[in-house]
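Every protein chain of the complex appears in place save one, which is left out.
When the chains are written out, they are named A and B in that same order, and each has its own residue count from 1.
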Amino acid sequence: MITQFIKSREALLLLAIAIVIALVSTRFPDFAAPANAANIFNDTSILIMLALGQMVVILTRCIDLSVASNLALSGMVVALINSIVPGLPVPILLIIAISLGMIMGACNGILVWKLDIPPIVVTLGTLTIFRGIIFLISNGEWINAHEMSASFKAFPRFELLGLPVLSWMAVLTVIVFAIIVIRTPLGRAFYAVGGNPHAAVYTGIDVGFTRFMAFVIAGGVSGLCGYLWVSRYAVAYVDIAGGFELEVIAACVIGGISIAGGIGSVGGAVLGALFLGIIKNALPVINISPFWQLAISGSAIIIAVAVNARSESKKGRVILKKAEQTT
Amino acid sequence: MSEMVARNIPDRLTSRAQRVLKSWETLLLAIAILVFITNSFASPYFLNAWNLSDATFNFTEKAMIAFAMAMLIISGEIDLSVAAIIALASTAMGFVMELGFGTPVLVLTGLTVGIICGAFNGVLVTRLGLPSIVVTIGTMSLFRGISYIVLGDKAYTGYPTDFAFFGQGYVWWVFSFELVLFAVLAIIYAVLLHKTNFGRTVYAIGNNPVGAQFSGVRTARVKFVLFLLTGLMSGVAAVCLTSRLGSTRPSIAFGWELEIVTMVVLGGVNILGGAGTIPGVVLAAIIMGMVTFGFGLLNVPGIVMSIFIGLLLIGAIALPRVFAMVKRGRG
Partner (left out) sequence: MLVNTKQPETSGTQSDADTQSGLGRAVLSLSGISKEFPGVKALNNVSLNLYAGQVTALIGENGAGKSTIVKILTGIYQPNGGTISVNGAEINFPNAHAASAAGVTAIHQETVLFDDLTVAENIFIGHAPRGRFGLIDTVRMRADAEALLTRVGADISPTARLRDLGIANKHLVAISRALSIDAQVVVMDEPTAALSHKEIGELYALVERLKAEGKAILFISHKFDEVFRIADRYTVFRDGEMAGEGIMQDVKEDDLIQMMVGRTVDQIFPKIDVELGETVLTVAGYSHPTEFEDIGFSLKKGEILGFYGLVGAGRSEFMQSLFGITKPSKGAMRIDGEIAIVRSPAEAIEKGLVYVPEDRGKQGAVIGLPIFQNITLPSLDKTSRKGFLQLAEEFKLAREYTERLDLRAAALDQDIGNLSGGNQQKVVIAKWLATQPRVIILDEPTKGIDIGSKAAVHEFMGELASNGLAVIMVSSELPEILGMADRVIVMREGRLAGEFDRDTMSAEALVRAAAGIGEVAA
């Protein structure tokens, strides 16, 4: 078990993160101090959650480019509701946000499932459609902090056992995803569908429905993050989280989730997101311009995918018995 | 039933006219005409040579890249880093401008950077066998990231006046340099894809890469060339766009990759590879440009028109499938 872990992707990432933290700590000793670490985690929470949602989609050999638009639309809707009915309690807004996200995910899923349209095309389309709808419902105007109720803004910041609710949300999402992925038949079906769709049919798994469910789950997470994003930054407008979908996919790829489907873990996705989050927070600390961040995450993606490919590369068919023994 | 016909197999079952009539391009042409007519009724300013000429700037630069992208997608690969290549090429041009070089060197720099970026993608995909969608998401961040490192929140301005020709100049009357370049490139790419051996192998690879390799097609080489071409066209677009804007910011052409892919798919190119035409892409570019322009004249914001494009993209693929399903349900 231990040797297996040492060779695993998660261990490699943990090592990379440790090296980054160690390097930064030489310049700025408090970087890894609990308070700062908690800050970084809180800052990365939304990325972690979205990466988990994206992970289940990628596991089934699909991709969801619409997550950031979904987030922005869900966020705008709850912000609008809040500005019109300030008295509505936050749990109801959470339910609305999650449901809305799931509906949008279901739109993607149904097009992939029933019409068999390639996921990249579907979500490329819904990416622009969702974004456009935000403009229609908001008239292109911003919803600013003063239009939001106090409880609306306070929720993600509320501290519980030393951590803000936003962080707890991420922790909760990680736990829920770990259970879904490891302990439910649907979770295992994600792996089966992505790893070998042909064989999945033989074992009685409905490939299309499984993909549909992955999109619904990813949509639900985006909806939740929509509320959290808008309330955390206390502003909602058309372009929030623009281009964030690529950062989410980057976190997944760095976390060892194979774009070809069937390979990946909750731990990997979380570490991939944390890696990006730590880099982002480390740059200003060590006086490197934050403008380096994009290039660094780009390089990380390329290195990660090259490493993935190497570990996934298929061994040739072993016919010679002698050769079989030596390997 | 077709199996029963023996000997004297005809070359084709359908005439050229029948094939043209049933094609996706004909449908696109009809849509384009419809958009044109709607626009001319909707706004009195639409039917004006100079206004129309202005409208072409909406799509010319993207379409240049879309031609190469179409071939790349037909071969079964994709390049999402094209907009980032524009940013990097534009930044490089700004950099050499600051060093005091003139227009010829600027253009050469833009094109060279484009080719180098394309080669980088090509090597990663064809030599290391990595999936192009992930590789180019990575290089997309890397290329634009380098622009950010060089420029930060600053911008390059003050390009030489003769450099402005590429994005602002007119060859004759209302025909801008960009429009002429667009037309010339459209013809070149149409010939390359539809009339040459190279184009044929692109289709073969897209339909069945293994089968193509087993038929003696040098698949890796063909794909590498396609990445080079896509990089080069991004360099060309960078020259035009930088010249038109007269400045370089690292956020230049942000989000273009998705618009270009949309243009290609709308043009009838199968995102899974194997099918598509250049005339289709040309028509899709014109439709997208005219819709943008038309909505602009009606003071409809660009973001709303993106809903239209998104629906068009999904609808274009979904509707034929829905009809087929309904048909099957009845029959």
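Rule of thumb we're sticking to: a residue touches a chain if its C-beta (ideal position, glycine included) is under 8 Å from a C-beta of that chain, and two chains touch if they have at least 3 such contacts.
Here the structure is a predicted model, which means the values were calculated and not measured.
Engineer: Even though one chain is hidden, which residues of chain A still touch it in the full complex?
Structural biologist: Its contact residues with the unshown chain are 179, 182-185, 188-189, 191-192, 195-196, 198-205, 262-263, 315-324, 327.
Engineer: List the residues of chain B that touch the chain left out of this view.
Structural biologist: These residues of chain B touch the chain that is not shown: 2-7, 9-13, 195-201, 203-204, 206-208, 210-218, 274-275.
Assume only the chains that are shown with their structure count from here on.
Engineer: Go ahead and note the Å separation of the Cα centroids belonging to chain A and chain B.
Structural biologist: 30
Engineer: Flag every residue of chain A that touches chain B in the complex, lowest number first.
Structural biologist: 63, 65, 111, 115-118, 120-122, 124-129, 131-133, 135-136, 140, 238, 242-243, 246, 249-250, 253, 259-260, 289, 291-302, 305-306, 309
Engineer: State the interface residues of chain B toward chain A in the complex, per the touch definition above.
Structural biologist: 124, 128-131, 133-135, 137-146, 148-149, 151-153, 250, 254-255, 258, 261-262, 265, 271-272, 301, 303-304, 306-307, 309-311, 313-314, 317-318, 321-322, 325
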